[in-house]
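Moving on to subunit A:
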Amino acid sequence: MSGHTEHTTPTGGYEPKIMAFVCNWCTYAGADLAGTSRMEYRPNVRIIKLPCTGRIDPLFIIKAFENGADGVLVSGCHPGDCHYTTGNYHARRRWIGFKNLMEFAGIDMRRLHFSWVSASEAIKWVDLINKVTDEIKALGPFMEYKGLKEKSAEQGE
Partner candidate 1 sequence: MKIRLGNEDIQSASVRRLERITGEDVKRCYQCGNCSGGCPVSYAMEIPPTKVMRFLQLGNIEEVQNANSMWLCVGCLQCYSRCPQGVSVAAILEGMRQETLRKGESRTEVKEVPFPFLKKAPQQAIVCGFRKFVG
Partner candidate 2 sequence: MKIPYYPGCTLNTVAKQFDTSARESASSVGFEMKELAQWNCCGATFPLTPDNVIGLTAPAKVLSNASKEGDTLTTLCAVCYNVLKRTNKVIRDNREKRNVINGFIEEEYDGSVNILHYLEVLRDKVGFDKVKASVKRPLKGIKAATYYGCMLLRPFEDIGIDKAERPTIFEDLLAALGAEPVEFANKIECCGAHLAMNNEEVVTTLSGKVMTSAVGAGAELIVTTCPLCQFNLEKSQPKVAEAGSGYSPVPVIYFTQALGLALGQDIATLGFEKNSSDIMPLLKKKGIA
Partner candidate 3 sequence: MPRIGVFVCQCGNNIAATVDTKKVAEEMGKLPGVVYTCDYKFMCSSPGQEMLKQAIKENKLDGLIVSACSPHMHEKTFRKAAEAAGLNPYQCEITNIREQCSWVHHDKTKAAGTVKSIDLTRMTIQRLKKNQPLNKIKIPVKKKAVVIGGGIAGIQAALDIAEGGREVILVEKEPSIGGNMARLSETFPTMDCSQCILTPKMVEAELNERITLYTYSEVEKVDGYIGNFTVTVRRKAKYVDEERCTGCGECIEKCPFKVESAFELGLSKRKVIYTPFPQSVPNVPVIDAPNCTKIQKDKCGACAIVCGPKCIDFKMEDKLETVEAGAIVVATGYQNMPNERFGEYGYGRIKDVISGMQFERLASSSGPTGGEIRRPSDGKVPQSVVFIQCVGSRDEKKGVSYCSKICCMYTAKHTKLYSHKVHGGQSYVFYMDIRSGGKRYEEFVRGAIEHDGAMYLRGRVSRVYEKDGKIMVQGADTLSGSQVEIEADMVVLATAVVSRDGADTLAQRLGIGYDKYKFYNEYHPKLKPVETVTAGIYLAGTCMGPMDIPESVAQGSAAASKVLALFSADEMAREPITSVVNRTTCNACWDCLTACPYTAIEREAIKDRQGNVVRWVAKVNDGVCQGCGVCVAACRSKSIDLKGYTDEQVFAAINAF
């Protein structure tokens, strides 16, 4: 789909783009609370809401990088707090095998962040986004997948 906003701010500096996969019950609500509390954080993150981190398919993350993300954040309920009792536990278990896949796919694990943010942890959310943004910014743009999407488009995927 159409071009996403550029990797540069109006003033010209590099601004990373970060995709966040969050669960509906904890982290999404925590981010909402940051809003209702009028906290401020870096504008680099775009949230995709899922029912549970257990829904996250590793391919989502790879696709996010393919689509120009410089970093990806996954955040859900704290262990033991999952709305679906064990969904986040499943997610975490899956990450173990998943890490290898990411490295195999050439993704620097430093670009991938996992966290737990509960519905009341607005401050944690704000700090997290600021921290992740700064870290990804320091890493610079993610170039490995540059052009990959266009290429696959050419091949008529």
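Here is the rule we go by: a residue touches a chain if its C-beta (ideal position, glycine included) is under 8 Å from a C-beta of that chain, and two chains touch if they have at least 3 such contacts; residues count from 1.
Per the selection procedure, all candidates are chains of the complex that A comes from, given by their letters.
On a predicted model such as this, the values are computed, not experimentally measured, just so you know.
Peer 1: Subunit A in this complex: which of 1, 2 or 3 touches it?
Peer 2: For subunit A, the touching partner among the candidates is 3.
Peer 1: Spell out the residues on subunit A that touch candidate 3 in their complex, using ranges where they run on.
Peer 2: 1-2, 4-5, 10, 17, 19, 28-29, 31-32, 34-36, 38-41, 43, 46-52, 54-57, 60, 63-64, 67-69, 83-87, 90-91, 94, 126
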